[in-house]
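A single protein chain has been removed from this complex, and every other one stays in its place.
Let's look at subunit A:
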Amino acid sequence: QVEQVKLLDRFSTSNKSLTGTLYLTATHLLFIDSSQRETWILHHHIAAVEKLPLTTSGCPLVIQCKNFRIVHFVVPRERDCHDIYNSLLQLSRTAKYEELYAFSYNPKQNESEQFKGWQLIDLAEEYKRMGVPNANWQLSDANRDYKICETYPRELYVPRTASKPIIVGSSKFRSKGRFPVLSYYHKNKEAAICRCSQPLSGFSARCLEDEHMLQAISKANPSNRYMYVMDTRPKLNAMANRAAGKGYENEDNYSNIRFQFVGIENIHVMRSSLQKLLEVSGTKGLSVNDFLSGLENSGWLRHIKAVLDAAVFLVKAIAVESASVLVHCSDGWDRTSQVCSLGALLLDSYYRTIKGFMVLIEKDWISFGHKFSDRCCQLDGDPKEISPVFTQFLESVWNLTEQFPQAFEFNEAFLLQIHEHVHSCQFGNFLGNCQKEREELKLKEKTYSLWPFLLDEQKIYRNPLYNPDFCPELTVLEPNTVSFNFKFWRNMYHQFDRSMHPRQSVFNLVMNMSEQNKQLEEDIKELEAKIKRRNGQSDAVIVKEHQQSAHPVPTALKTSPCFKKEQPLIPVNEAVRTIEGSNAADNRYSEFVEEFSKAEPAIVSLEYGVARMTC
């Protein structure tokens, strides 16, 4: 406990600071200022602690967190500062899994609740929802004891025609044994997203079983003769891997594959890109030009665009060409997870719900062995293994929510909360690097699952604009990836800099409004029922009138109010006629009419159930 500590605001121009007391608990660093406001910082969130040169007011201590919070304390006495510094260094670097917060965290749940929490997300159920197993795809027990691939889950779905020898052979030809397995199955198109790691092809090696495997995947899709193989790495990186006996598929050896490089950079590039981004966003007194050139130099948005572009490519292959796609990168647990999960998110509206998003993360990230522990540095380890791969995925999703504000059931706070807990180690979900490791740690008995806690709080994670009618099942989102559409995610990287945010939160307002509307609708129904009961049949006429005024409203509103209005001034001859351009005051207005009259039939007529909204 250290008193008289000052907390400086990162961006305020005046050197105002809060004075308060710093407490160090077993799990948190706690700062209470003079007005009793508390700032909690979890030790696991601390990425770096730094002592700055002594100033007149004391000894400054800068703490950088993994959730992009940066706090700047000034401790009056140097000895105190040094003590804090040392203990924080120790506490923030855990050597063993058992010391992580998740193992001591106790939310007062009994065992059955804990068990139920872990059952909440059931991947077998999820595959059933997709429609597997079916005539072409089956559950394979080849990896039941993690004998074939340690980093895959026990239950894997493969083409029915792929026999066990083929699986075993293929896995020997793939880096880390990560052979091609099903990630997402598109019911209507019968096309699949599969994932694997790079083949051990070197310059000329080939493997018959692996070729059979790919053929089996291709054959499991009766609607298309060829399949895509997507290597998400830049071509140069993939070629370099050949020298190490790895590499990529040779189109000549595999029948009917279309091979494609996508060019997402590797984890090291991403790590330094984020580093640069944080430097830019942390600079005080930045000019607009510095900010923009810094943003460009960091390349961060370029990488986000690359990831989304890859997902869009994948979605087109499935939705337009009905072709199956096999995705891999080097080991198939970073870029592959990003692309597969984003692709599924674009293809299937289920993943855009709160529950569905949890399923998606459990499936494509947790169960397929994205190395959360290494990438998020949960234990003291190799700093070169750290990379913001999952953060990029969340940012890509956020960019989609900006383009499709009505398509997602959850809001930004949900994404931020998940990001928070990926690093917090408070729940068992993200601990360890793969399922096998998680089982060995007995996470299901010793820790809690994050998802039930999020579901309990789902009210604050709901998107008030969500409109499920917009997205019937399997509606494909077609995001626009022109670079104008990518924005700096201020609420992520400046989440804790209060002064930086828009001064007014729209969220609550909209939330209230939609709630009030619901309430009113219910009231009306109730009132109508009452009137009906009281008046019997004599006043039936009046009731009818009310009904007419009350009920058509919601349906009509789902399209647009101006849709039905007449256009003034322009002599209308044709029944449907649309106008755009700079004509007059009145034509800006009819432009809206145009957009709606177009949007309506578009939803119905598009062959693939692709809803294109043009406004």
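The rule is short, and it goes like this: a residue touches a chain if its C-beta (ideal position, glycine included) is under 8 Å from a C-beta of that chain, and two chains touch if they have at least 3 such contacts; residues count from 1.
As a working rule, contacts and distances are computed from a predicted model.
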Leaving aside the chains on screen, match the unshown one to its UniProt name from "Histidine-containing phosphotransfer protein", "GPI-anchor transamidase", "Transcription termination factor 3, mitochondrial" or "Myotubularin-related protein 8".
-> "Myotubularin-related protein 8"
Who touches the missing chain here, A:Tyr146, A:Phe291 or A:Phe453?
-> A:Phe291
Answer key for A:Leu7, A:Val168, A:Leu278 or A:Ile531 versus the chain not shown reads A:Ile531
Full-complex contact with the absent chain, from A:Pro133, A:Gly202 or A:Pro405 = A:Pro405
Please pick, from A:Leu301, A:Leu347 or A:Leu443, the residue that touches the omitted chain in the full complex.
-> A:Leu301
Out of A:Asn86, A:Ser104, A:Gln275 or A:Asn517, which is the one that touches the chain we can't see?
-> A:Asn517
Had the left-out chain been drawn, it would touch subunit A at residues 11, 281, 286-293, 295-296, 299, 301-302, 305, 402-407, 465, 467, 470, 477-480, 482-488, 490, 494, 499-500, 502-504, 506, 509-510, 513-514, 516-517, 520-521, 523-524, 527-528, 531, 546, 549-550, 553-554, 557-558, 560-562, 569, 574, 576-585, 587-589, 592, 594, 597-598, 612-615
